[in-house]
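Missing here is one protein chain; the remaining ones are kept as they sit in the complex.
By letter and in written order, the chains are A and B; residue numbering begins at 1 in each of them.
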Amino acid sequence: MNVVAKPKLARNIGSYLLLTVLALVVLAPFFIGLWTSFLPTMQIAKGNFLSTDLSFQNYIDAFTQTPILHYLGNSLVISTVTMFAQLLFCSMSAYAFVFLDFKYKRSLFVLVLATMMLPFEAEIIPNFSTVKAMGLLNSYSVMIIPFLTSAFGIFMLRQSFKQMPAELKEAADIEGLGHLQFYWKIVMPYNRIPLITLGAYSFLGAWNQYLWPMLTTFSNSFRPVQNGLRQLQSEETFNDWGMIQATAAIVVIPTLIVLFVGQHYFKSGANEGAVK
Amino acid sequence: MLKSPASGSSTAPINQAETKAKIEASEKDFSLNAKDKYYALLFLGPSLLILGVFIFYPMFKTLYLSLFLTNTVGKPTVFVGLSNYINLLTSADYLNSLAVTMVYVLAVTALTIALGLLLASLASKKLAGIGIFRTLFSSTMGVSVSVAAIFWLFIFNPSTGFLSLVSTWLHLPMIGWLTDPMWAMVAVIITTVWMNLGFTFLILFGAIQSVPTTLYEAASIEGASSRFQFFHITIPSISPTLFFVSIVTLIDGFKSFGLIDLMTKGGPTNATNMLVYRIYKDAFYSGNFAQASAESLILTVIIALFTLLQFKVLEKRVNY
């Protein structure tokens, strides 16, 4: 907003004040969580919130007494594999819808779109039976296989592929490139940005899965971090708030760092009109 | 906020969906080849298989299960027709779940949009150091459901929590944040809005940034106040994005599960017993798989309606 401000200084001070107050409100839960993660649980229980008895003990306890690192690792494995699988299968499907000609193409596409209306949350009962019959319970696969592809990903990539200049395909035909080569050597590199976007998206989606892993994992060997935190919270019946806050901090700090490091991309990105 | 796209959600980056959908009209076929159908099988097969097994088949299976009663181990035994649905839609308990879900979804959507808009319009001001605020406002994007729940559970904790300390300091009456039905709902709404805020802010901020500055310049020359500009230029210009974000927030609200599970377990007095949590509880606590299947189908209908609405608006956008 390029507003010509009249009493500029006064107005700006007001704006800064408002911005600061709002930022504090938004950040308060982080501050409170981080602060208590450095306090001994004894002090928290007594309500000595301003105690200066700060230490890393809660973090040491979290790393040594809980499988938090293992949970994080599980999530990383699941999210990474899901991401690559979705990139592959979504791009292949999108390719078929854009560059191939076959019967029922239109109907199949509508069918794929229709799956976006069906929430996975409402299908957990039969899906549980399915993965049980497949012998997948309590494994990484059970959290990956149902999400190998996504209707949303197919839709998004199809839109990108359609924007490719027609000359590229013509040139490829003259060069004698087959579909596999054209897909892998031209289409995929050309659509790097939407692919990376989808990748980020599916990674975060898998990272935030909650209900499905809760139903299908039974041991810490495979439990992802969202459910791991739930597990720790219910297991630690002794109200060890300091350590619980430390585990939450361990999980959230890496994502926050990525967000802060990437801040100028978001800032300038918005200017370029990435979001309209 | 960033739910799995795989879970059927359509939290599409609006830009992609909208701008690129415009091309859709000019349907062009790159090649016509007899061999294509084999390639189509190869390229499309895996995705269709997964979608078929984990999205389509379960829908029919859910419908089937919802017409039976299920026994101790969850197997269908007695065919009862639509009576599971009739029981649900006449039970005060289920109607309560529908009602609280509606309250939650509407409150979350309204507050998320209002606050997101406030933050986005403030962050659009040309001020020194504004970039820092933009980063800070988007920071809740990095928070996953379990972390958000832990942070806020401590804040709301009745004996040692932050708010209870603050009310002790200020000699305010204690609020039973998670034990009083009304306040528990408020607590869950606050937490959800906080979680949603980062993402909503970013999208709305981007939309505001893309409003042509010439519009504002012209308005300023005419002497329009900034409030007038906000309501008569900014809001109309970004209304498609606003609509889109609202629907996405709405649909995500209907699918809320993690926060409920971590913070209130549907209580107190079922005050936060929302649709997905109910399905989980009826099936995987009480073992009533038939009733949970009927509930699943009702949820599907609700979400499908909103998704269709979203598609319709997308289509319109494509046409003009």
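We take it that a contact is a pair of C-beta atoms (placed from the backbone, for glycine too) under 8 Å apart; a residue touches a chain by one contact, two chains touch by 3 or more.
What we mean here is this: contacts and distances are computed from a predicted model.
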From "4Fe-4S dicluster domain-containing protein", "Protein-Npi-phosphohistidine-sugar phosphotransferase", "Aldehyde dehydrogenase" or "ABC transporter substrate-binding protein", the hidden chain's UniProt protein name: "ABC transporter substrate-binding protein"
Among B:Pro158, B:Pro212 or B:Pro236, residue touching the chain not depicted: B:Pro158
Residue touching the undisplayed chain, where the options are A:Asn58, A:Thr197 or A:Thr247: A:Thr197
For subunit B, residues in touch with the removed chain: 13, 15-16, 69-74, 77-78, 87, 91-93, 153, 157-160, 176, 178-181, 202-203, 206, 265, 267-270, 283-288, 290
Touching residues (missing chain, whole complex) on subunit A: 45-47, 67, 69-70, 72-74, 76-77, 80, 128, 132, 135, 137-138, 192-197, 199-201, 218-221, 231, 234-239, 261-262, 265-266, 269-270, 274-275
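The definition used in the following text is that only the chains that are shown with their structure count from here on.
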Centroid distance [mean C-alpha coordinates] between subunit B and subunit A, Å: 15
Subunit B residues within the subunit A interface of the complex: 2-21, 23-24, 28-33, 36-37, 39-40, 42-44, 46-48, 50-51, 53-59, 61-62, 65, 118-119, 121-127, 130-131, 133-148, 150-152, 154-155, 157, 160, 162, 165, 168, 194, 197, 202-203, 205-210, 213, 216-217, 220, 226, 229, 234, 241, 254-255, 257-258, 261-262, 276, 279-280, 283-284, 289, 292-293, 296-297, 299-300, 303-304, 307-308, 311
Touching residues on subunit A, where the partner in the complex is subunit B: 1-4, 12, 15-16, 18-19, 22-23, 26-27, 29-30, 32-33, 36, 44-45, 47, 49, 82, 86, 89-90, 92-93, 95-103, 105, 108, 112-113, 115-127, 129-130, 145-156, 159-160, 162-163, 166, 169, 173, 179, 183, 194, 197, 201-202, 204-211, 214-215, 225-227, 229-230, 233, 239, 241, 244-245, 247-248, 251-252, 255-256, 258-260, 263-264, 266-267, 269-271, 273-276
